[in-house]
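Every protein chain but one is kept in place in this view of the complex.
Entry: subunit A
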Amino acid sequence: MQMPPPDPRILARRDAIAARLREVVPGAVIDDPAETRAYECDALSAYRCPPLAVVLPATTAEVAAVLRICHQEGVPVVPRGAGTSLAGGSMPTADAVIIGLSRMNAVLETSFDDRFIRVQAGRTNLSVSGAVDAAGFFYAPDPSSQLACAIGGNIGMNSGGAHCLKYGVTTNNLLGVTVVLMDGSIVELGGPMGEAPGLDLLGVVCGSEGQLGIVTEAVLRILPKPAGARPVLVAFDASETAGACVAAIIRAGVLPVAIEFMDRPCILATEAFAHAGYPDCEALLIIEVEGTAPEIDEQLALIRDIAARFSPIEFRESQSEDESRRIWLGRKSAFGAMGQINDYMCLDGTIPVSTLPQVLAGIARLSGEFGLDVANVFHAGDGNMHPLILYNANKPGDLERCEALGAEILKLCVEVGGCLTGEHGVGVEKRELMSSQFSDIDLEAQMRVKDAFDPQWLLNAAKVFPLAVSAPRREGIRNAA
């Protein structure tokens, strides 16, 4: 993985730049190399580089002041929420200033009548629901990292989660943002009503991986909590059958809040790790429905009838809170369990649900060709796959082989009509693969949006677009300076 070389002119001015930053945010600038090391990577820890400096502002005005200085000095800026990005979205370069939003975690306004909450962008996802729970509300997007990840990062990556089949992803629950542009201008996009005149700038900022501006505040849609929820576990003797059952459930007009899929390698690993009591099978589905108790019964009866057509090995309907917890336990432990076995790389491609059997067969074939095991766990209702490729980081060449296999699997996702990433983002990880999904014209159209928001390409500029494709913009501007 390549990163652009740092600009020696900026490195030479490190102390002067840090001093200027200290003037506007005293006590919130870190430039001691021993301390900036803590920011050298995000959750994609394979790639590391300590930044020039780290700033931890407390207000939107401070973010704006910092950006104005970086803009004047021509210093690249990398925004960072909680650093849970799995694609290297907030990995710095040596000449970049990281703006970390972790201190900005306040709830600013709550209106239950208008069904929104306004929070600072560093607030964690789960604590947003926590802030409205007592009033009977919740915030729907639930990425697996929700305990740790920040709303600002969720907006950058347009994060999803297990329950997005019914509730959508971040972009469908984001009503407005306060965003600071690279030149320091502060602007509000959208608003509590989720509709604004003119172009849908909010829509394009969401999922732009921190390249268009730094989101400092977010207005989020909150929803009344459903009366209850109940999962079922359905086990099958073949992955293809499980895939066909998912299609049949959706086709029948039932819309569960979640349909999760795990294959045998994943089930075996999680059983050894979490002892959830899963059946011995080739594949299983966890299907959750919501509502009042009679509503849940009605939906589960339909699902039971549909599943019966696929001769499941077992149909386990939760009868208690404890059983519900145990059904989810294995799924929620899956990533940790795989980590116990070996190093792994988690992919994030999305495919049309109808191509599931074809893609699973393709993954098995590629796994054999590359000689690396792959376990599958994913959000089956929406086709967002998470193949986990097992490898040994200490074995020379294994990481490279793993990356090559990952690239082939993601290209397969694109070939069948899907995409490279469903929720983790492109970051540095999948940057060079973008050309397999988009033509030069498609990429050019996207880069023109960055030109409008950040004409000098200073914000997180080495992400998302293949380096060679973005080079004329990044280097042309720099050389002209």
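One rule holds in what follows: a contact is a pair of C-beta atoms (placed from the backbone, for glycine too) under 8 Å apart; a residue touches a chain by one contact, two chains touch by 3 or more; residues count from 1.
Quick note on the criterion: contacts and distances are computed from a predicted model.
The complex appears with one chain absent; UniProt names that chain "FAD-binding protein" among the candidates "4Fe-4S dicluster domain-containing protein", "Acetolactate synthase", "MFS family permease" or "FAD-binding protein". The missing chain, though absent from the display, is touched by one residue of A:147, A:187, A:404 or A:468; that residue is A:187.
From the set A:153, A:207, A:312 or A:406, the residue in touch with the chain omitted from the display is A:207, counting the whole complex.
Screening A:93, A:239 or A:299 against the full complex identifies A:299 as the residue touching the chain left out.
Note on the undisplayed chain: of the listed residues A:20, A:163 or A:379, the one touching it is A:379.
The chain not shown here touches subunit A at positions 111-115, 136, 157-158, 160, 164-165, 168-169, 171-172, 181, 185-189, 191-204, 206-208, 224-227, 247-248, 250-255, 291-292, 294-295, 298-299, 302, 350-354, 379, 382-384, 417-426, 430, 434, 437-439, 441-446, 448-453, 464.
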